[in-house]
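Remarks on the structure that follows.
Only a single protein chain was left out; the remaining protein chains are all shown in position.
Here is subunit A:
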Amino acid sequence: MKWDKLLKLIVIIAVVAVVAILAVKPVIPDVKWLPFTKLIKQGLDIQGGVHVVLEAQDTPDSPVTPDSVKRAMAVIENRVNAFGVAEPIIQQQGDRRIIVELAGIKDPDEAVRNMIKTAYLEFKTEDGTTVLTGRQLKTATEGKNPQSGVAEVNLEFEPDGAKIFADVTAANVGKPIYILLDNQVLQAPNVKEPIPNGKAQISPYESLEAAHNVAILLRSGALPVKLDVMEKRTVGPTLGADSLDKSIKAGIAGLIAILVFMVLYYRLPGLVADFALITYALIVLLIFAALHVTMTLPGIAGFLLSLGMAVDANVIIFERFREEMWAGKTLRSAIDAGFKRAFVAIFDSNVTTLIAAAVLYYFGTGPIKGFAVTLSIGILASMFTAITMTRYLLHLVAGSNLVRNAKMYGA
């Protein structure tokens, strides 16, 4: 018995065991990032939510332009923020599509309806009569007053709007004009003097940024283009939680089956492979947490599948190792020869799977991308644990003389 090697072995086992427990069980309640499986972001299909693809449509009044799509995105962002959704995703896809993802909202259908409805921008006088609407506002931009340096918002009306605005301002000097978005007062500037040319300034603002925000709201008060729902996927929170629960149960059952199989078939090396597999699962979960990978249901399937594939490397190695033992090599040289010869096969075969995963990532959307990411991370991590770690551990076990019976090594 070689005590130094045995000690190393015990330390490694203890470390992995501690990390494993910390990874999944909330042992220390005060530490926010433990258990770290909590840090793995859950996809919409797990936590519930909505994924919508909107497409801007040309209408006779308002053809789709790059600017109108940008403004439509600003409106949607503004409305989404009003729902109080944490971390919404609003992205442009291609020329005229907008992808919106909202996680964990109660009524996804209502959220979608609110998102695509045409909002209404109105200008009202003190007595509540609507004098102008968003259609007559040509543009709104932020700027600094060249004389005073104060931030302001510059409004410019369409010709027909300018005429009305001139009359209204003339009749309301000293009184406020209310600017409402969806019936909520956005601004209520006082009229200082009649404005005949349709160009008005609202000021003062604290900063250019504050002026900028108001300008965006004014500019994009109404959706500048017609938006159609091309694709909508909503998942209720109960269904998602249920699916996650089932997948975890299935995963544990599958994992245990693999662990048992490996020990029964490969004996001591199998036990080492099992230990490496648990380390593998921990490493992969850690990477998921660190890279903020979004876990989807197909993603979980991909992860579990990668568990099955991760032992493949060990199976290749152990089969080789057995052959070397049968050929009459010593334990240690059989271990080395087994690993050396198996490496090329493992490398070549994993590269092809990585090619498939990369293609999936490139062409896939949403959950499929998640599947490709988890599969790829799994393959890369398994190359490390199955080759480096199993080899080191196997040498430790063999070197510690803990088990000398060649039969226990499967020979």
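Heads up, the rule we're going with is that a contact is a pair of C-beta atoms (placed from the backbone, for glycine too) under 8 Å apart; a residue touches a chain by one contact, two chains touch by 3 or more; residues count from 1.
In the analysis below, contacts and distances are computed from a predicted model.
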item	value
Hidden chain of the complex, named as in its UniProt record, picked from "Protein-export membrane protein SecF", "Peroxiredoxin family protein", "Intracellular sulfur oxidation protein" or "Multiple sugar transport system permease protein"	"Protein-export membrane protein SecF"
Contact partner of the left-out chain, one of A:R113, A:K175 or A:K192	A:R113
Candidate in contact with the missing chain, chosen from A:S148, A:S333 or A:T365	A:T365
Omitted-chain contact residue, chosen from A:T294, A:N350 or A:T385	A:N350
Those residues of subunit A which, in the complete complex, touch the missing chain	45, 53, 108-109, 112-113, 116, 228-236, 238-239, 242-243, 246-247, 249-251, 253-255, 257-258, 261-262, 265, 297-298, 300-302, 304-305, 307-309, 311-312, 315-316, 319, 323, 326-327, 341, 344-345, 348-357, 359-360, 362-365, 367-368, 371-372, 375
